[in-house]
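One protein chain omitted, others in place.
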Amino acid sequence: MAEEKKNKMCIICSKGTLDMAYPPFMLATAAAGMGWEVHLFFTLWGINLIKKGGAEALKITPVGKPEMPMPMPNILAIIPGMTPMATSMMKGQIKKSGIATIPELLKLTKEMGGHFHACEPSMAMFKLKREDLIAEVEDIIGVAGFLELAADANITLFV
Amino acid sequence: MAEEKKNKMCIICSKGTLDMAYPPFMLATAAAGMGWEVHLFFTLWGINLIKKGGAEALKITPVGKPEMPMPMPNILAIIPGMTPMATSMMKGQIKKSGIATIPELLKLTKEMGGHFHACEPSMAMFKLKREDLIAEVEDIIGVAGFLELAADANITLFV
Partner (left out) sequence: MAEEKKNKMCIICSKGTLDMAYPPFMLATAAAGMGWEVHLFFTLWGINLIKKGGAEALKITPVGKPEMPMPMPNILAIIPGMTPMATSMMKGQIKKSGIATIPELLKLTKEMGGHFHACEPSMAMFKLKREDLIAEVEDIIGVAGFLELAADANITLFV
């Protein structure tokens, strides 16, 4: 009875900035809340999200971001202090709108049964070891391992 | 007869720049033209595309873009006036190659039956209300609502 198979979502998390950390965890908590099987595969800059202390230290820079609600001229955006300022402004906006922080969403995803996988070649590239990663990471797998997980998923996304 | 089910494509539109506005609408119009059911979910910076006046005001910045055909050194790219210049150059190139503008593609997607959904948490984060969005937006839905739409789609993309 194929109908009984759980829905499944797999996400490749390749970005390591504060803004782009939201989509994977918002999607993951929503899917896990609906009873879906959820796998997050952290690769490239996405490794930032699962390094010890990484989720707490995410930043957003206003440079080259004409899509921000109040875009900053690049000539100002490059001034030291603007990245921390944009980061704390975004964190403030998120807090005021009642959305959880990334460390909170990460913990929640795990508590709801989500699976966290680190990408083996990315670990090699950044010279990281298992002990550099947070405890929530289940395993370090290769790209083939991820593809096996995703082959029968309803949704597979590259973020 | 499962064969008779319409093909379906769902796209998460998370980017708000002129260049990254093209893929969702090019894909959406092509799919709708083939009779597919099409859903676009606008979230994060993608909200720019469905704010009143947003699609008309999209920009591209040459800063941090070594992939442009004629990349500009960053030290020049930050000078005020370079973002409008790159934007109008890209618009000119697009026009000359016979491709429609984003406002035109947006209208076309809607006329061909495409569905536009705004992301609820993103609306909260940017302090936006229904009346700040263009009429083409059908509803404001949460992430779980989007996942329900996408669970049986042939293609779901994160742009």
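Letters are used for the chains, namely A and B, taken in the order the chains are written, and counting of residues starts over at 1 for each.
One rule holds for everything that comes next: a residue touches a chain if its C-beta (ideal position, glycine included) is under 8 Å from a C-beta of that chain, and two chains touch if they have at least 3 such contacts.
The structure displayed is predicted, hence computed values, not measured ones.
Visitor: In the full complex, which of B:Ile78, B:Leu106, B:Met125 or B:Leu147 touches the chain missing from this view?
Guide: Residue touching the chain left out of view: B:Ile78.
Visitor: Just one of A:Ala32, A:Ala77 or A:Ala118 touches the chain that is missing; which is it?
Guide: A:Ala77
Visitor: Please identify which residue in B:Gly64, B:Pro103 or B:Gly145 touches the non-displayed chain.
Guide: B:Gly64
Visitor: Considering the whole complex rather than only what is displayed, give the residues of chain B touching the chain that is not shown.
Guide: 7, 9, 19-20, 22-23, 26-27, 30-31, 33-34, 36, 63-69, 71, 73-75, 77-78, 93-94, 97-99, 154-159
Visitor: Just checking the interface: what residues of chain A touch the absent partner chain?
Guide: 12, 14-17, 43-45, 48, 59-61, 63-65, 77-80, 82-83, 121, 124-127, 142-144, 147-148, 150-153, 156-158
To be clear about the criterion, only the chains that are shown with their structure count from here on.
Visitor: At what distance in angstrom does the C-alpha mean of chain B lie from that of chain A?
Guide: That gives a centre separation of 21 Å.
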